[in-house]
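Have a look at this one.
Just one protein chain is left out here, and the rest sit where they should.
Now for subunit A:
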Amino acid sequence: MANMTNLYDVSKCTACRGCQVACKDWNQLPAVIEPFKGNYQTHEDTNGDTYTIVKFLEMEDAYSGVQWNFIKYQCMHCFDPACLKVCPRGAYTKTDTGATVHDPDRCIGCQYCTYACPFQIPKYRKREDKVSKCTLCADRTAEGLQPACARTCPTGALKFGDREELLQIAEERVKYLRASGFPNATIYGKLELGGLNKLYVLTDTPDKFDLPVNPHIPKNITAWQNIIQPYFGWLIPLALAGSAFSFVSTRVLANKHGGHEEGGHE
């Protein structure tokens, strides 16, 4: 099936944060009330009970004066998700429409995914000893509904649909924005990390929206995912074999007996 996703156009977002509340409503997440720290942004980052936030970024330069950039931030549903690769229990799966979904029943709370994600999205939820994150409302979209955030957006900044079609809309929009006073307008999510199942139209470069300019997955994670994890199935017996061998051989040596080449099985 085609990849279904959200296109988020910052040039239409008024930062009303209806999306943030709709997300909490649909997923029945409790409020995490933190004291006001001098910025409209509710939390510095997403958390176990807050799958999406709107970031508020104030900047000023001599040419464009004051700017206030808003950006909705949540799981990017990468085509090639690091979380899925590092999870030792296979808690992450990709749906056939491209959402990266986390199964709390399989999660053991090891938090490898939280370190592996280039967007620092999966968050540890202490009260359950599990990780949680945005599901792109896979439960809603499977029933033909839009994600809760897109459904509630009053200005049409969030659109849900076929990624290919949305990409075309995004390309058009960027062309329009570049011609109307936003020379740095760009699409985010088209090529990053080989493609994200989340598309952004930005009015400026990604760094002005606190997005990683060149998101990448750390080398050690790549090693884990490409070398170690594929052989995970027999690495455990091998490791056990090694330790068994060591156990036996030390005793053999201690008893000055001849040893076996083969170790025991689990």
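Convention: contacts are C-beta pairs under 8 Å (C-beta built on N, C-alpha and C of every residue); 3 or more make two chains touch, one makes a residue touch a chain; residues count from 1.
As a working rule, contacts and distances are computed from a predicted model.
*Asks:* The hidden chain: which UniProt name fits, "Formate dehydrogenase, alpha subunit, anaerobic", "sulfate adenylyltransferase", "Sugar ABC transporter permease" or "Transcription factor zinc-finger domain-containing protein"?
*Replies:* UniProt protein name of the non-displayed chain: "Formate dehydrogenase, alpha subunit, anaerobic".
*Asks:* Considering the complete complex, identify which of A:K24, A:H102 or A:K133 is in touch with the unshown chain.
*Replies:* Reading the full complex, the residue touching the unseen chain is A:K24.
*Asks:* Quick one: say which of A:P88, A:P104 or A:P154 touches the chain that got left out.
*Replies:* If we include the chain that is not displayed, A:P154 is the one touching it.
*Asks:* Which one, A:I33, A:L191 or A:V213, makes contact with the chain that was left out?
*Replies:* From the options A:I33, A:L191 or A:V213, the contact with the absent chain belongs to A:I33.
*Asks:* In the full complex, which bits of subunit A touch the chain not displayed? Write them out.
*Replies:* 11-12, 14-18, 20-21, 24-25, 30-40, 42, 58-60, 65-70, 154-156, 176, 181
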